[in-house]
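A single protein chain has been omitted; all remaining protein chains appear in their positions.
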Amino acid sequence: MELFFEIILGVVSLALILSFIRFIKGPTASDRVVALDTMSVTFISVLVLLGHMFNRFIYIDVSLVYAVLGFIGVLIIARYLEGGI
Amino acid sequence: MTEELMQQILKISFYGASLALILIGLYGVLTKKNLIKILLSMAIAESGLNLLFVAIGYIMNGTAPIFSTAVLDENNQLLETVTMVDPIPQALVLTAIVIGLGVTAVGLALVIRLYKHHNTINIDEIRNLKW
Amino acid sequence: METILEILGVIFISIGAAFLLLGSIGILRMPDVYSRLQAGTKASTLGTLGMLLGIGFFEPAWFLKIFIIMIFVILSNPISSHSIARGSCRSGIKPKLKETVNAYRDAMESCEESIKKDDK
Partner (left out) sequence: MNIFTVILVVIGAIFMIVAAIYAISRKDLLVATIATSIISLVLSVFFFILQAPDVALTEATIGVALTTIIFVVTIRNTKRHEEEEE
């Protein structure tokens, strides 16, 4: 069962690499914001997975804070692109 | 791959990343002309410094401090000891992150005032001390 | 009972990881911003939900907190995707493929017409 979680961590790391390549390549700023959003959603599942592998209940608070606050940065950049704030 | 090799790779990654961040931030502070870029480089260098402090206090296969519970048998004898990482760098870094946010916020407020007065944020063109 | 929960957890975690990987492949391969947004936010939302549900099956004591995280992901991810799409539409990025319907522009035009009528 340990091996299963390690392989899942490898697959998720591959997903992170692909999103980061889009962040480097992306022609406009919107593409980069989309890549940032995908990476921050992927990191939520990485944090919960690592919390299960370290076997500590208190560690998933970090991922809770990510889920609550992580999208505010994306939201504010999108409002800037729109011309608002 | 053995345990020792993995530990070596981990140490090289943490220390290498933190040193690279500090050096890149220092380069940006020294060579860039734009004030916002200078503050951004300061934020990057500060992130590297925080990572260096926490990585120094890390002990291999330790667990987080304060939360740990001791493992006792029925006669209240200690069965096994729990390795903890060093809590002092974590407390220092916790303060340093918040202070860093304050420094960045005050610097950016000054940048906005400078822009409204001089109509530029290039440090070569802002020469006089008069506001 | 435990084996059933573990099998369910393995199935859900595998689905979640597969959707995360497919979403990232889509974000790399799609031609323009709007289709990248489809791949990047919808697939990764489903992937994260599946993964969280699988971990919740593995550790039943954590299920309440994981459920709260799932609710926040469901609430916050479509908001950010909608606002990115609106921002890139208003900053003047055209879709690469030929567009057949643009409901946002039609709504804006009808809104402006109604404002003009009110002014008259």
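Order of writing sets the labels: A, B and C. Residues in every chain begin at 1.
The rule is simple: a contact is a pair of C-beta atoms (placed from the backbone, for glycine too) under 8 Å apart; a residue touches a chain by one contact, two chains touch by 3 or more.
All of these numbers come straight from a predicted model, not from anything done at the bench.
Shown chains touched by the missing chain in the whole complex: A, B. Residues 2, 6-7, 9-10, 13, 16-17, 20, 23-24, 29, 32-33, 36, 39-40, 43, 46-47, 50, 53-54, 58-59, 61-62, 65-66, 69-70, 72-73, 76-77, 80, 85 are the ones on chain A that touch the missing chain. Residues of chain B that touch the chain left out of the display are 1, 3, 6-7, 9-10, 13-14, 16-17, 20-21, 24-25, 27-28, 32-34, 36-37, 40-41, 43-44, 47, 50-51, 54-55, 58, 60-64, 85, 90, 93-94, 97-98, 101, 104-105, 108, 111-112, 115, 121-122.
As a working rule, only the chains that are shown with their structure count from here on.
When each chain is reduced to the average of its Cα atoms, C sits farthest from chain B. Remark: chain A and chain B have CA centroids separated by 20 Å (rounded to whole angstrom).
Contacts with at least two other chains are made by no residue of chain B. The set of chain C residues that touch two or more partner chains is empty.
Against chain C, in their complex, chain A makes its touches with residues 1, 4, 8, 11-12, 14-16, 18-19, 21-22, 28, 30-31, 33-35, 37-38, 41-42, 44-45, 48-49, 52, 57, 60-61, 63-64, 67-68, 70-71, 74-75, 77-83.
Considering their complex, residues 6, 10, 13-14, 16-18, 20-21, 23-25, 27-28, 33, 36-37, 40-41, 44-45, 47-48, 51-52, 55, 58-59, 61-62, 65-66, 68-69, 72-73, 76-77, 79-81, 83-84, 86-88, 90-91, 93 of chain C touch chain A.
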